[in-house]
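Down below is the structure, laid out as structure tokens.
Every protein chain of the complex appears in place save one, which is left out.
The letters A and B name the chains in turn, as written, and every chain counts its residues from 1.
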Amino acid sequence: MENVVEVKNLTHYYGKKLVYENLNFNIKRGSIFGLLGKNGTGKTTTINILNGFLKPKAGHCYVFGEDSYNLSPETKAKVGFLIEGHIQYSFMNIKQIEKFYSAFYPKWKKEPYYELMAKLKVTEDQKISRMSCGQRSQVALGLLLAQDSELLILDDYSMGLDAGYRRLFLDYLEEYAKSESKTIFITSHIIQDLEGFLDDCVIMDYNSVLLSMPISEFKERFRKYSFNVNGDKIEMHKDNVVKNFEQIKNKIVIYSFDEIEQIKRYLGQKQIHFSEIKEMPMTLEDAFIGITGKY
Amino acid sequence: MFASIMYKEWLKIRWTYLGGAVLGVFIVFEIFLNLGQIIEFNKANSVWNYIIFQKYLFYSDFQFLPAFIGLIVGIAQYFPEIQDKRLKLHLHLPMRENNLLLSMVAIGTVLLIIIYSFLLIGLSLVTLIYFPYEILVSLLNTVLPWIVAGFVIYFIAAALFIEIRWARRILIGVIAFAFVSMFYYYMGYDSFNKAIPVFTIIALSLSLLILLSGYRFKRGTK
Partner (left out) sequence: MLVKTSRNILILFVIFVLAIFVPDFYWKIFEKNIRAPFVLYSPVIHDFIISKFDDKTMVRMDNEGNLLTRDEYEELEPLFFYRQIVMTGKMPDSLDGMEIDIQELRRNNFSYRIKPDAIEEPFIQLYPLLESKSGRAKLEMPDEFIRLQNRCEFINCESNEVVEDLSETFSKAFTDIGFKFPAAKIFGNPTTRKPFDEGYFITDSAGDLFHLKRVKNKPYLKKVNRPNGVNVKYIVVTENERREFYAILVSEASKIYLISYNDYEFINTPIEDYDYRVHELMMRGNILYRSFTFSSDDMIRMVVTDREYNKIDQYDEEWISRENTSAGKFSKMVFPFTLSIIDAKEPFINFYFLFSDTRALIGIFISLIIAVILYLRKKIKLKFIWIDYIVILLTGIFGLIAVLLVRYEE
């Protein structure tokens, strides 16, 4: 299958501060791809690079085969872009903004936009600046739907939205993506909403990628174990087996992709005397926090 | 597409622009009333003499008007673009980035040409009520640098707002302030007659400064 977005060995610094090094991922045509991670892990940086609003220090990023820093107008027309915080031209009202954008996109469809707008309790001459955050998100979404772009790039669609609007947003997106086989690139720091929505995802940490796999696989394979240790001091480290851990007095919780038997063997090799080891049930959110850490 | 950009720019500017026009009309009208009063209270011939040989500028209230209009139009047009880095939306439109930026400047420039012409026509009519065309010609020669200063301030506002780094903004601001101050160096009417072509060329070239700022915005925004 053809890749709509290819990210190769992407490396970026802000001054001397490393954002990430050698980031790699591809987004297949027709797939929904999520870039997840806590705030400050470089999600928006990636989006900016992808849209040509930042020149990476090293590496490449291709959108429809073009270097993302120099996108042609034709390619830009194929990409719908949601800026973090649903930023739009807030000095316009619903009608004005639709009229404005329609001239730029040959495939513009105003029906889905006005359908969506009809559900909002706003008047046609109400400026976007005087709308609620949720309403603004719907305007931005409506414009994206009307643009009918092949690739949607959504930077933190969930920002500032309560659960209802987040749901609504995704419902529309999902329907849109399925019926028209669009490619969607989405970033978020809230994973549970995206369960069953994403085809692929990359979870980022400060300076590195934590994992890259479909969410279902992540949910399936990622485990949480707890056990007790004796009073002697035990130092845990993250490695191939232990993806993350928490230690409160002599109770230890570890997160891993490995089965319980392998964990026992691992602890044995490290000469950690454990007792009462058991696997604990996890929601997707728990798993996400588990892998990204609480801090 | 250009028409659509024009529409957007107009939506941003319109109230400021109309406000500037109202202020301009007010100032031209005030110049008209003042002139009537001066001529009423003095003999017309001594007013002529004062204007021609003492180089009294009866239109000196007009002096900072074009600069002020250029400034507020620049703010109205470019400030919303940098709020929340909204310029990204503009640059994402399916046109070449340079064309997108220059379109904005071109639209503002045309709007300024319209408002300045309109005000100059008003000022000219007021002048011709009381004075022969010689005085009008010297008025136009003298007002022209102020008009050019208006465009300079507008172009600089564009480059300044789009620029992302404060150090560069301060540099552009200080240099531009020094430059604009030259337009208000006054040695009597007509004193810019020789220099104005070069000043105008420099001013027009400043319209391209937005491209460097735009490039830096695109390359380095966070």
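Criterion: a contact is a pair of C-beta atoms (placed from the backbone, for glycine too) under 8 Å apart; a residue touches a chain by one contact, two chains touch by 3 or more.
On a predicted model such as this, the values are computed, not experimentally measured, just so you know.
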item: Omitted chain - touching chains that are shown; value: B
item: Listed residues B:Ile52, B:Leu71 or B:Leu140, member touching the removed chain; value: B:Ile52
item: Sole residue of B:Phe32, B:Tyr78, B:Phe131 or B:Phe161 that reaches the chain not shown, by the stated touch rule; value: B:Phe131
item: Those residues of chain B which, in the complete complex, touch the missing chain; value: 43-49, 51-53, 98, 129-132, 134-135, 137-138, 171-172, 175, 178-179, 182, 185, 187-195, 198, 202, 205-206, 208-212, 215-216, 219
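Everything below uses one rule, namely that only the chains that are shown with their structure count from here on.
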item: Complex contacts: residues of chain B adjacent to chain A; value: 1, 3-4, 7-8, 11-12, 80, 84-86, 88-89, 91-96, 217-222
item: Contacting residues of chain A [partner chain B, same complex]; value: 14, 45, 48, 51-55, 73-74, 76-77, 79, 81, 83, 85, 87-92, 96, 99-105
